[in-house]
Structures are given as C-alpha cells and as structure tokens.
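The complex appears here without one of its protein chains, the remainder shown in place.
So, chain A:
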Amino acid sequence: MDAKLKPLSQSVSIKGDTLFSRRIGLKGARRIAGGLWVLGLFVPALFDNAWISIAAIFAIYGIVALSEDIILGRAGMFDMGHAGYFGIGAYVTAILNVTFGWPIFATIPFAILVSAGVGALLAAPLIRLRGDYLLVATIGFNAIFVLAMRNNLGGITGGSGGITDIGVPFLFGFQLASQSAMFWLDWVVLGIVLVLMRNLDASEFGRTLRYLKQDELASTTLGVDSRMVKTLAFAIGAGLAGLAGTLFAVQISTVSPSSFVFTESVTLFAIVIVGGQGSIPGVLLGTALMFILPQIFRDFAQYRYLIFGFAMIAVMVLRPQGLWPQRSVRA
C-alpha cells in the first residue's frame, strides 16, 4: 500500500496545494481506512445473513453517497435528483440481463455509460443555473425518471412493479449467488471507488473542482472552463451512481420505481451534508447513520426519518460543516 501512496505524496509536493497537503497524518488515516476495509471483508464470517445484507446495502449506498458528493460536495452543485442516476444504472442492468439475457458483468459498462451520459446531457443546459434553481431542476429530472419507469417506458421497464428475477453474476465460472459472495462483490467495488475518490482528490481535476466551488468567477478568469468541468463532474457522479445501481439490482434482484423516488435523493443529499461535504469518511459515516444505525435500533426503525430529521437540524445548527468535515476547509 505504501508504494501506491508514494506518487501521490510526490504530486502533492510538486504541484499540490495546501487544501490537500494540509491533511496532516494523511498516511495514517489511509492506513486506518485500509485496515477497516480489510476488516470489513470478514463480515460474512462473523455475522448472520441479515447483517451481511445490511453491510452489502451499506456498501452500495456508500458508493451512491460518494458519487453524490462529487457533484454536491466537491463541485458545489445542488443535485437533488441523484436517485435517478442510481435508478438508471439499476434499470440498465435489469433490462439487459432479464430481457436480453446479458451476463451481469457485461451490463456494468453500459450502466455506467448510460447514467453518465444522461448526467452530462442533463447537466449541459442546467449548469448555468445557480444553487436553488439547479436543485429544483434536478428534482424535475428525478420525477420524470420515476414517472417514465412507472408508465412502462417503451414497454421495457415493467411499470410500477418493475423488473423481477434479475440474475446473479458469474465470475470465472463461479456463481456469486450467496449473500456472502454478493457482499464481497459490493465491498470490492466500494474499495475501488474509494481509491478512485482518493485519486480524484489529488488530481488536477479534483483541485479544479475545489477552486471552482470556492470562487467560480476567479477560477474562470484564470482559464478554468467551468462549463466543461461541471459537466464532467456531473457525468462522473452520475456514472458512479449507475455502477452502484447495477450492484443494487443484483443485491435486491428486483428493480422498481419506488426505490429511486425523490425522497431517496433527499436522503443522499442529507447524507452528504450531515456527514461532511467533500469528506470521504464523513460521507461514509452519514451512510452508516442512515442505513446501519436503524438496523441496530430495529424497534425504532420506523422513526428513522424522524431521528435523521432531527439529526439534520441539530447538525446544521451546531456543526454546519458536517459531522466529519473535509480537513482542508477547517483551517
């Protein structure tokens, strides 16, 4: 792992910025994160099936929340329709697998590309909208998506019942059918996404996003093509959500419009804001609070949104930067 970290720290010293390099103890933090991820691999050995599926759901929603964070936390664009991209990925996999008989793994590139494409197409005209206007426009997109799926668009989305009996993935001839196997798949993909997010932070593109968020006018006068960067941020965020959609379709083996409604987008939005914008541990913490904590206090599960609602109010008043904020913006 050390060898992988080296080029990163080099790039920090050569052309990085303090927004990033001020993350003191970065290496230590990474080791802890890597260690937690490895520990996570043992979940199937230590817990029963119910908990394995909860961990799998955490991994999947963790990816979606991180992808929302690219658009909302890093680029600073109010995307309140993110469940839509998640849904597109899930539907692409479901349709290709069930209707056309494609293997699950073959559907992944298409799930990513279609979501990313829709994200970019949608972003291009919306990008000039500011804050709240963009928010309303993305809600509109989410509503249209759900409506289209409910009305059995093109006769292939299955209406409000959705698409059932989605197959299981095969890998090197092995069927990933057990709860444990599916969890491992989700967990590995989460790991890959975490590495991608880390690289994004250190990349020129990642830095450009931070400059743009901090002062769009100043960035533009320095030669940042804000339209291009923002559209790309939307495409990457949507594409990653699409990838998570595939995992979701496999995990639940059913996709239906109700999984991708507006309130799901609100939840993702809230996870990022409450957890900490632009902060990987913050977003994962937010995801855990939303998807794992309710399982521990199962008797109170019906109060999930009530508790989370109060938590949101409390966090916004007491800790507007989020529970676990991006280190760089503290100073």
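The criterion applied here is as follows: contacts are C-beta pairs under 8 Å (C-beta built on N, C-alpha and C of every residue); 3 or more make two chains touch, one makes a residue touch a chain; residues count from 1.
By our rule, contacts and distances are computed from a predicted model.
Colleague: From the list "YeeE/YedE family protein", "LAO/AO transport system kinase", "Cytochrome c oxidase assembly protein CtaG" or "ABC transporter ATP-binding protein", give the UniProt name belonging to the chain omitted from this structure.
Modeller: "ABC transporter ATP-binding protein"
Colleague: Looking beyond the chains shown, say which of A:Q179, A:S203 or A:T220 touches the absent one.
Modeller: Of all options in A:Q179, A:S203 or A:T220, contact with the hidden chain holds for A:T220.
Colleague: Residue-wise, where is chain A in contact with the chain that is not depicted?
Modeller: 15, 17-19, 211, 214-215, 217-218, 220-227, 328-329, 331
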